[in-house]
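Beneath this line is the structure, given in structure tokens, with notes to follow.
All protein chains but one are shown in place.
Here the chain labels run A, B and C in written order, and each chain numbers its own residues starting at 1.
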Amino acid sequence: MTHKHIRIGMVGGGDGAFIGAVHRIATRIDDGYELVAGALSSDPNRALSSARRLGINDERSYSSFSAMAKQEKNRKDGIQAVIIVTPNHMHYPVAKAFLEQGIHVICDKPVTKDLSEALELKKLVTKSGAFFALTHNYTGYPLVRHAKHLVDNDVLGKLRVIQVEYAQDWLTEQAESTENMQAQWRTDPEKSGMAGCLGDIGTHAFNLACFISGQKVQQVSADLTAFVSGRRLDDNVHTMLRFDGGAKGMLWSSQVAPGNENGLKIRLYGEKAGIEWAQESPNELWLSLFGEPKQKITRAGHGAGEEANRLSRVPAGHPEGYLEGFANLYVDIAAAIHAIEDGADVRSVQGLIPSIDDGVEGMKFITAVLASSANDSAWHSLNAHQPNAQSPRGKVNE
Amino acid sequence: MTHKHIRIGMVGGGDGAFIGAVHRIATRIDDGYELVAGALSSDPNRALSSARRLGINDERSYSSFSAMAKQEKNRKDGIQAVIIVTPNHMHYPVAKAFLEQGIHVICDKPVTKDLSEALELKKLVTKSGAFFALTHNYTGYPLVRHAKHLVDNDVLGKLRVIQVEYAQDWLTEQAESTENMQAQWRTDPEKSGMAGCLGDIGTHAFNLACFISGQKVQQVSADLTAFVSGRRLDDNVHTMLRFDGGAKGMLWSSQVAPGNENGLKIRLYGEKAGIEWAQESPNELWLSLFGEPKQKITRAGHGAGEEANRLSRVPAGHPEGYLEGFANLYVDIAAAIHAIEDGADVRSVQGLIPSIDDGVEGMKFITAVLASSANDSAWHSLNAHQPNAQSPRGKVNE
Amino acid sequence: MTHKHIRIGMVGGGDGAFIGAVHRIATRIDDGYELVAGALSSDPNRALSSARRLGINDERSYSSFSAMAKQEKNRKDGIQAVIIVTPNHMHYPVAKAFLEQGIHVICDKPVTKDLSEALELKKLVTKSGAFFALTHNYTGYPLVRHAKHLVDNDVLGKLRVIQVEYAQDWLTEQAESTENMQAQWRTDPEKSGMAGCLGDIGTHAFNLACFISGQKVQQVSADLTAFVSGRRLDDNVHTMLRFDGGAKGMLWSSQVAPGNENGLKIRLYGEKAGIEWAQESPNELWLSLFGEPKQKITRAGHGAGEEANRLSRVPAGHPEGYLEGFANLYVDIAAAIHAIEDGADVRSVQGLIPSIDDGVEGMKFITAVLASSANDSAWHSLNAHQPNAQSPRGKVNE
Partner (left out) sequence: MTHKHIRIGMVGGGDGAFIGAVHRIATRIDDGYELVAGALSSDPNRALSSARRLGINDERSYSSFSAMAKQEKNRKDGIQAVIIVTPNHMHYPVAKAFLEQGIHVICDKPVTKDLSEALELKKLVTKSGAFFALTHNYTGYPLVRHAKHLVDNDVLGKLRVIQVEYAQDWLTEQAESTENMQAQWRTDPEKSGMAGCLGDIGTHAFNLACFISGQKVQQVSADLTAFVSGRRLDDNVHTMLRFDGGAKGMLWSSQVAPGNENGLKIRLYGEKAGIEWAQESPNELWLSLFGEPKQKITRAGHGAGEEANRLSRVPAGHPEGYLEGFANLYVDIAAAIHAIEDGADVRSVQGLIPSIDDGVEGMKFITAVLASSANDSAWHSLNAHQPNAQSPRGKVNE
């Protein structure tokens, strides 16, 4: 079989951006993609120089994403998929432009700047017939997949408690007043939406809990805070969770917790066993069968299952990390796109790849958390009919 | 200076009990006490055989705690202090009996079975002029003292976030239906009061957070669950916290989390630094000054302060544990009692020893958590005037 | 059954000493002993004031150990056992004095200042009919006992590799030139014998390897160094080991390794499994059955066996430490002495308590290591007939 790259373009991710470079590395690791086009910046000069640095031909470096969508559509060798790595508020318009051309979309999270947009986007995805992937990259870690496998196969029994947290410290001081571009847009409601830490990393924690548990969050009781003086969006999130399968949980997310670099951790406890996983030590998963010694399951090691091993490149003890976890999403996305090219129905190839539905769910979470926090932590349902409505306290709205 | 033991008696703690033996070891480690009397069991035979096994003379083995209080008072060599290690519901009557004789009281936690009793007990303590200590033993760990020292000395700056948890797994199954005596009384409202896991270990977590932070919890929003079928008291506690100094926190306490043996952990984050400590690795404390590498401070090691070192017996790297931490309370209590004997005012010797006020605070916490959980997690104040009152949702009662 | 203390005396361990206090705490933890006599210091004033501080009657505070041996022998309530916690060079004469009176001896390690003394002492022990225990305290940790149990029960299969190390850092600088009394005698050949770090902690590592493996070291190839300028005894030990059961090993011991507080660690690998244990985390033992996930066995937790649990006082997750491990030796010694008092043959009660034979073995190890190092690391047998003989290189002397 001859090797076939998927032709991709990128919107956002020019010089100085962070997550664009991560996506590009992730596409290269397993050699499944070729980056051939880009609208890398809204600044045409930066767009062009960035494109050259990445080996994109000048004629396929666009200064406008809508021009890119149209022109790529018309090329014989046009891109098959676009990767969207702009600030949050641009996700929707860019995704729309490419979906309307039938081009597959790979979009960073959170999916949009609010729930209305997300619901709208879901309609566009359905209508387009194109494939849509949301890069909740932490679901790509092999041992996260294995954790899900353990839950799915009832190794834990009925789940009772889910503790998830995502703590960082980089916004402990008022970094948005410095040259830090990452801090600037992430604390700016115009670019981030109404959720700060909540949208940036809280949604990752939320998504991870749902991914592994296979349960949806039904209600939240939340207390948001902006600790840093002058900050316009939350930098600390305290939330209690009730899941639809009967589990209860807590989610803590913070960007003002000194000593935490990228502390995404999850613990799930069921009637028969508990598991624990931390993103900073991603090559180990702790399994405690009640009444037995704790087991350390390692990536590609003894005790790891097929689903985890399929996504491992090197033997146990040779650590894989964040980039490989990210690349695993791209492995699955490549397989999905190849399957579609080979005639598969777009609705049949999603597998474990985070979807527009996961994006909608994340926006429901953000919406409900904001509402609960504004309503003195009253429980709010994720499925309230009017997403932005404030329910009277004491009545949970479902 | 010649060595002088403090003469002590014990109520509860006969054969088969757990915490009584712990107290006895704790009193012996630093050789400050002599156990000379006991009402070790309500069953006279068990009381006597237990006493003999402990080297207590038959004439000072009592089958009734009230008899013990009176007779010991009348002996020239009578006990100076009593240790109360009965199930919770007996703390109040036993403490009362000894306080009325002016005998110092060292009482296990939670202080009483409900808040009314605790408030009543506080009056009795004040009236008695005797010394009262509550054995929140985890405050005795040297590095917990050092953590408090760091907070007190503004190393962390203004506190923002306090995450505390206490997870165990021994009640994952319905242990109370087996021969397990510990499980039986701890899940029985008659003996434990209305709080299960909440009273047994949740109060330790609460106390630790207050001890280190120097802040009081003002309000709680709580969600209690009894996951195990047929269980009458909570076995999982989810609580959000608001502290009077402006910090916010979460407290998770569970006895159904497989893989957790005695997982008391606390993390405090301020404007300038964060600290982390876990009871299962008590000889290390992690200090993260924002912008610097994380430091591992070890008991008696470089970076530990005087207050911690004063309570260390062996050099760094020679682990001290639970029993030594417990014994540290008894070191301080002995000093307090000696000071009183030497004429000090009882109100001047409390130092860092947990007091009746801490006990009252713990009962307020239990009361507020129960109320909040019963009221769909509405925020409840710890200082509501009527502790058992249900406030209408949406109005925080202060 | 009424409680009966064993009456003990102590030689050495006056104010300012370290290990004497440790022994005293260890005897108190489980309430098996009563300290009634002492020759705590060769300085009569310090001896007396130390004794008073410990509650020893003036008449039983001796300024000479030989007077103590004789007078205690003649008392009706004389001591049943003596604890020797002097610097190494005094172990032999003190032990001799008490053995000659038929008083049981509990002696700190290393057993004597050289092999000749150790062999002589062995004869005295045999002749005396008294019980002799050597406090290689690390063998008292419950999970060390469990490790031995796993090896004994062939869980590891035939042993291949044993890696043991004991690293500290407190002699990184020339501490012996300061007021540090511990550093002074430990680096002084007159008081320590010819082995510095080797005798002080290397022997612990050696003993632990033999204890768990059940194998004897047959040969050593060693390279000793005194890194600190002016130091007269080794402060770093590099040794390769060949065991009589076919295993091979390495032993590293150092007191000049910054960042190591009390880093005693051992790893044993057999045909079927490996185990790992570290003194600084003594409540966990790692078991790796080949082809299965690594298991974390915890003291008193799931997977720990009877032998370990017998020596646990508090449940899993409530850390026990150095002092409890030390106390476990005293638990076993108390049982041995009671058994002897009840008529058992002294040769039948040793059990797992380190014996004079272990002491002799340790001195053979020191002797062989010194010889090998002096002979450019040629392999030296521990059973060379003339312990101090230098064998011609290339011929292993056995």
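The criterion applied here is as follows: contacts are C-beta pairs under 8 Å (C-beta built on N, C-alpha and C of every residue); 3 or more make two chains touch, one makes a residue touch a chain.
Everything numeric in this text was worked out from a predicted model, so none of it was measured.
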Left-out chain, listing which of the shown chains it touches: A, B, C
Option touching the unshown chain, where C:42, C:172 or C:281 are the choices: C:172
Hidden partner chain, touching residue among A:7, A:28 or A:338: A:28
Which of C:16, C:44, C:258 or C:351 contacts the chain that the document leaves out: C:258
Selected from C:250, C:278 or C:349 as touching the chain missing from the view: C:250
Absent chain, residues of chain B that touch it: 287, 291-298, 301-303
Contact footprint on chain A, counting only the chain that is left out: 1-3, 5, 18, 21-22, 24-25, 28-31, 52-55, 168, 170, 260-263, 279-283, 298, 301, 313-324
Sites on chain C contacted by the missing partner chain, in the whole complex: 160-161, 163, 165, 169, 172-173, 221, 223, 225, 227, 236, 238, 240, 242, 248-250, 252, 254, 256-260, 267, 269-274, 276, 286-290, 294, 376-379, 392-394, 396
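Keep in mind that, in the parts below, only the chains that are shown with their structure count from here on.
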Chain ID, smallest distance between chain and overall C-alpha centroids: B
Averaged-CA centre spacing for the pair chain C and chain A, given as whole angstrom: 56
Distance from the mean Cα position of chain C to that of chain B, given in whole angstrom: 37
Distance between the centres, which are taken as Cα means, of chain B and chain A, whole angstrom: 43
Chain B: positions in contact with at least two other chains: 260
